[in-house]
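Below is the structure I would like to discuss, written out as structure tokens.
Note that this is a trimmed complex: some chains were dropped, and none of the rest were shifted.
Chain naming follows the written order as A, B and C, and within any one chain the residues start at number 1.
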Amino acid sequence: MTVESTTGKASIKRAIHRKRRVPPGASPGTLVADPTAFQPTVRLIAYGPDDLEEVEIGDLQELEPLIGKHAVTWIDIIGLGNLDLIRRLGEMFKLHGLALEDVVNLHQRPKLEDYAEHAFIVTRMIEDGPSPTPEQVSMFLGERFLLTFQERPGDCFEPVRARLRSSRGQIRSRRADYLAYALLDAVIDGYFPVLEALGERLEVLEDRVITRPADMEAAQIHEIKRELLLLRRAIWPQREMVNALSRETSPYVTDQTRPYLRDCYDHTIQLMDIVETYREIATGLVDVYLSSVSTRLNEIMKVLTIIATIFIPLGFITGIYGMNFDRGASPWNMPELGWYWGYPVVVGLMAGLALGMLYYFYRIGWILGGGGKDSRR
Amino acid sequence: MTVESTTGKASIKRAIHRKRRVPPGASPGTLVADPTAFQPTVRLIAYGPDDLEEVEIGDLQELEPLIGKHAVTWIDIIGLGNLDLIRRLGEMFKLHGLALEDVVNLHQRPKLEDYAEHAFIVTRMIEDGPSPTPEQVSMFLGERFLLTFQERPGDCFEPVRARLRSSRGQIRSRRADYLAYALLDAVIDGYFPVLEALGERLEVLEDRVITRPADMEAAQIHEIKRELLLLRRAIWPQREMVNALSRETSPYVTDQTRPYLRDCYDHTIQLMDIVETYREIATGLVDVYLSSVSTRLNEIMKVLTIIATIFIPLGFITGIYGMNFDRGASPWNMPELGWYWGYPVVVGLMAGLALGMLYYFYRIGWILGGGGKDSRR
Amino acid sequence: MTVESTTGKASIKRAIHRKRRVPPGASPGTLVADPTAFQPTVRLIAYGPDDLEEVEIGDLQELEPLIGKHAVTWIDIIGLGNLDLIRRLGEMFKLHGLALEDVVNLHQRPKLEDYAEHAFIVTRMIEDGPSPTPEQVSMFLGERFLLTFQERPGDCFEPVRARLRSSRGQIRSRRADYLAYALLDAVIDGYFPVLEALGERLEVLEDRVITRPADMEAAQIHEIKRELLLLRRAIWPQREMVNALSRETSPYVTDQTRPYLRDCYDHTIQLMDIVETYREIATGLVDVYLSSVSTRLNEIMKVLTIIATIFIPLGFITGIYGMNFDRGASPWNMPELGWYWGYPVVVGLMAGLALGMLYYFYRIGWILGGGGKDSRR
């Protein structure tokens, strides 16, 4: 748990922070290299209903003859470390400069932008694992091509590739917009396992807070709320983006694909629904935690008060008879000390006082689950 | 109460969690079997104004000759354990693949989708009982047929069936959309008793929190808030769905049925209204609970402080006269011990001190409901 | 105060709860009798600019000849205990079945529904008094008639009747829609005194919470919030309903009456405004209450801490010189006890310690309003 939550937190910090690299006032369309970015690998999958070609591209010149050869060409660039390559792809496919800038600046919100030559889609992919970190995926959707830019290796597109290769379903007979849908669908469905894991952590925490709250749990609730906040921040614009894709009359989305995008949109709504539900539960849990801490304080103070209330008066009585007044100097000086039944009477008095107190505490419900008509405290 | 709330909680957990079975990236329209799903029974009720036929279908081939024979054909499939049957029904009635996928994936939000051949309605039914669990009901509404898919046996449709059989009301002379309305109405009205039970639990809790808050009540308020959260999550999209049905010009809903759907929409608004009211009351109750706990802490600390404030100084006085200074060594060494009235004076002093303290506590309102002009503490 | 608040609470419970009597799945338009409903009295006031007839109707047959005789016919049915009568009225005036069902099911939200033959208006009337309970009033507004159904005797329509009888104002020369407006206006203005009474209770509570918070006040704030919640729930849809009446082109509302309805709409906005303001004040009051309780705890703990901090160390010193070490066995065994100035020195030491402590507490501002540079605690 600790490992999970620590790494989860690490990922979140990165997600909020991530310094902008373009200096304020720079020319728009400026591509600024991130020295920590991965060196790209370029993978091409070109296909039609009856043919499929899959090539790992070493040099962009290998790409030229392949474009347009098949019904759909999907170029998947993994790693953003080579600005020159991105610029040349931009020229090759007439990608807009502002869109290319957004590919490299990794703090974009998911969005859809329609340019003259292509639609530009930004989404955020999350992979389930010990430390789920959102990764920006940028897509350029043209009539016959789809370009995807990923930050780093590892994605949730493998099932789509498998469907392409095996010609399962209708994917091979559809156009590039259907491929874009299939990838978006995979991205969005990838959030479900992450949310399920978070939901399980929340429920474990819920049980613990209710039964035995410990010191660190407020911080853990805060951490879960923080992660939910960031998931919401990733999913919310995703929802708008998919909705825009499914509704607006982008020329690059065919009517055939729209019902699928609406289905995809439904999934984003389900995700938001779960996130909001978890957030409200987590918020309610803070109240439970606080009242649980207060209730425990009451328990602690009851113990202290019972002990003090019983023994401080008794101690006072023993103190009285521990005084050293000179009984010889006056008959009024503590004659009790010389009485025959003095000690038993005092001990009895103390026992009676203690029992009386205990009965009182029982009556007001502080001990042994008592509490009759005086229980209003 | 404990039994109720425990089971209630169990049902809610299931409702939030319910793992998606379709893997991310799978082809859309993929039906994935849930091994725990019920084996389906298929029941057909076909009727017109003057005739009614009710058959339990064993094999889908029995179905063929019955379709279209009557004005309206209602096929009710209870249990989703047989994907093959669902697929064959899909072919028979030209149901859309994405809709069929939603029938089997049991985490859909209530919604309305218009397809070319039919309207697709998802709703969530709740049955009153010891552990009310929402159950997904999917409906395909065509011009002359209605297909309903339920998760498991047990529903709130029996009164509708009775009305069909007895030809009570106008249901037999109406078309399939009226039947769909009648079922939706039954589903939505089914939430009222569940909410009423919850409202009663809330009021019991409210009385207890105000009069005598115990440890576990914060958790119980949290649990009620959680259940309300999930009821809201079930009802809210229901509201949109019914509204869409009553307003939009779906070709499968006739103008005659629209006023009935608007009535049904009114009921969903009433439900939301009650849920929101309960939620606000429950939220306010947390504050009452917290202030009640704080007030009790004050009471406890007052007891401790009164006891300690009276007896610790008295104990100190007895301590003084318990010291063993050698009175023989000096006339300044505790001469009081040898005075004639020494002991009575000290006892009187202590009694005076105690009474003074008690009067002070009475004046500031800590004991016996006192509290005059110094009462501002 | 207690009486008022208790009854207020009772009324609210009833308002939330009120069990639905129509079983889920029942045929729409089913009228279900409430055995506790009042037996109806039917009162007719028919008038034109120059004539007015007021009759208490015993049998509906008496009604027949009176309908249409005057420009406007107002039939006021008080009590819903006779379903047969309601059904016959429905037939007489062609009232829609769904609307009639809403007349009898007393949990409707205020709303406006346009039917072919009449507009159907539901509103909630509140009467000032020791226990203000909202009562559902249903109105059917036709071109020349107005039917009003009240739950029980007692309403706020008497001034309108008086205006009719005395022909004061323009009411007699207007049509049925103006009468409907006059009644709605009376209903809405009836909320002002109830809110004023609630506001006074809130202010009394506010003063008390700020000056001297007692145990039960958190519960009383909760109760006021609860009542405001229910008033809001009654007023909010009223607002929408009046707005719909004043804006929409219902054929039964004339343009002449619209400005009056807009004025009436203004009043609902004022009501909502006051309710929201009170709700925010009540919510803020909970914070004041909580911090007041906490501040008092601090005061209590300061008293305890001052007493304990002064006397426990002093008690320890007396304890030391109360030990019985055998001074004869060693010169190191408590030689102080034999010193000439032993006792005065010890007493002086204790006095000095106590004074030092008191000065310290004064300096940190715990006693006598002190607190200079060390006051940051």
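Note that a contact is a pair of C-beta atoms (placed from the backbone, for glycine too) under 8 Å apart; a residue touches a chain by one contact, two chains touch by 3 or more.
Quick caveat: nothing in here was measured; it's all calculated off a predicted structure.
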item	value
Overall number of sequence copies in the complex as this file defines it, 3 displayed	5
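Operating definition for what follows: only the chains that are shown with their structure count from here on.
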item	value
Between subunit A and its twin subunit B, rotation from the CA superposition, multiple of 5 degrees	70
Centroid-based (C-alpha) most distant chain relative to subunit C	A
Inter-centroid spacing, subunit B versus subunit A (mean Cα positions, whole Å)	24
Length of the line joining the C-alpha centres of subunit A and subunit C, rounded to whole Å	39
Multi-chain contact residues (two or more partners), subunit B	290, 294, 297, 301, 304, 308, 312, 315, 319, 322-324, 334
Subunit B - residues contacting subunit C, complex	156-160, 163, 168-171, 182, 185-186, 189-190, 192-193, 196, 199-200, 203, 210, 259-260, 262-263, 266, 269-270, 273-274, 277-278, 280-281, 284-285, 287-288, 290-292, 294-295, 297-298, 301-302, 304-305, 308-309, 312-313, 315-316, 319-320, 322-326, 329-330, 332-334, 371, 375-377
In the complex with subunit A, residue positions of subunit B that touch it	13, 16-17, 19-20, 22-29, 96, 98, 102, 107-109, 111, 113, 115, 211-212, 215, 218-219, 222, 225-226, 229-230, 233, 286, 289-290, 293-294, 296-297, 299-301, 303-304, 307-308, 311-312, 314-315, 318-319, 321-324, 327, 334, 336-344, 346-347
